[in-house]
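Following this message is one structure expressed as structure tokens.
Every protein chain except one is present and positioned as in the full complex.
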Amino acid sequence: MVPADLEQFFSNDRFAAHVGIELTAAAPGRATARLQVQDHHLNAVGVVHGAAIFSLADLVFAVASNSHGTVALGVNVAISYLSAARAGTLIATAEEVSINPKLATYLIHVHDQDHKLIALFQGTVYRKREALDTVVR
Amino acid sequence: MVPADLEQFFSNDRFAAHVGIELTAAAPGRATARLQVQDHHLNAVGVVHGAAIFSLADLVFAVASNSHGTVALGVNVAISYLSAARAGTLIATAEEVSINPKLATYLIHVHDQDHKLIALFQGTVYRKREALDTVVR
Amino acid sequence: MVPADLEQFFSNDRFAAHVGIELTAAAPGRATARLQVQDHHLNAVGVVHGAAIFSLADLVFAVASNSHGTVALGVNVAISYLSAARAGTLIATAEEVSINPKLATYLIHVHDQDHKLIALFQGTVYRKREALDTVVR
Partner (left out) sequence: MVPADLEQFFSNDRFAAHVGIELTAAAPGRATARLQVQDHHLNAVGVVHGAAIFSLADLVFAVASNSHGTVALGVNVAISYLSAARAGTLIATAEEVSINPKLATYLIHVHDQDHKLIALFQGTVYRKREALDTVVR
């Protein structure tokens, strides 16, 4: 389940919508999303593009880090690509590994539908004081 | 200028096309691409999405690392987001900082049209022996 | 417990010894080590140096990735510093998140003695064919 305020906020994430990512669950510090692989997610050699996998992981990173009601901005990310994915559904899950008033860090696992680990993503945000509902554009 | 073989190979990169990235130059170990910011590149707060910036950088990473004629697979990437971008054209440039028969590493700068640095991206590939023209699908 | 062959191999790790890191457990794909904080681990502001924390995490990364009997070389690492540490014992634990014949990736958590998470470290190795016992110098 996705809380109504987060759902509304991220309904405005035009890039995630363009890529075709679906947010499936969110709670304070946590989020899950999925990507049903389609032809436009593939790279030149016919596997799911690294940037499509990144985009999926990035959405749960954004949702989890903005889940406390104030704006969080991505500072940096490290992603490791572990296995190629070709078809089916990819699922990303974010967990909050650390949070303080200014910074927070998240670990995101991306699996395929057979529970194979596709990518590991570690990201840090800078936490602003503005409430989410003041910044939507 | 983009060599004909690379241009043909990356014309099959469906995700880069879907995002709207344009490859503008390539040479052995180097590549440049641009993204004309459109509404579908924005995130929930109305700035260019981190994953869109990543996607732009990732294309020049892929082109530069595949520019030697054999297949290179992304192993991992670290990206730092330095400034927000809102509109105009973003430009990514890849340079090869190291290469050996098995691994190669690239540094990618993403600037906006005013030459402001937007992101710094550092990525490593694993180099396979297969020629590019044997793997297109 | 540390298997005798790994213990002997890493007894030759002069940098880990110089820093004062103690390997406490190892098994295929896993390792644990600890650092008893001393004055020479501190930085200019009197907290444990980021490079000392990195060194601790790096040992379990090396042991876990070399635990299969062949040589593994570090390709890259991303580390996030989550909390400052000042004294006591730090503990690093490595888990293997992915392995194939050429590459493997590890996730390392560094905790203090109160189980507070100090750092998160994600690293990838390139796996050579040489057996460990052929390369000790």
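The first chain written gets the first letter, and so on, giving A, B and C; residue counts start at 1 in each chain.
By definition in this document, contacts are C-beta pairs under 8 Å (C-beta built on N, C-alpha and C of every residue); 3 or more make two chains touch, one makes a residue touch a chain.
Being a predicted model, the structure only gives us computed values, none of them experimental.
Although it is not drawn, the missing chain touches A, B, C when the whole complex is taken into account.
Annotation: of C:31, C:75 or C:110, C:75 touches the absent chain (contact as defined above). The omitted chain makes contact with just one of the residues B:16, B:53, B:78 or B:132: B:78. Think of the hidden chain as still there; on chain B it touches residues 78, 80, 82-83, 97-98, 105, 107, 117, 120, 122, 124.
Across the interface with the omitted chain, chain C contributes residues 9-10, 12-19, 39-46, 49-52, 54-55, 58-59, 62, 71, 73-81, 84, 135-137.
Listed for chain A, the residues touching the missing chain in the whole complex are 75-76, 78, 102-103, 105, 124, 126.
In this text, only the chains that are shown with their structure count from here on.
Rotation relating chain A to chain C, from a C-alpha superposition: 180°, rounded in steps of 5. Because chain A and chain B share one sequence, their contact can be compared position by position; here over half of the interface residue numbers appear on both sides. Among the other chains, the CA centroid farthest from that of chain B is the one of C.
Distance from the chain B centre to the chain C centre is 32 Å, each centre being the mean of its Cα atoms. Centre-to-centre separation between chain A and chain C, using Cα means, comes to 29 Å.
Residue positions of chain C touching 2 or more other chains: 78, 105, 124.
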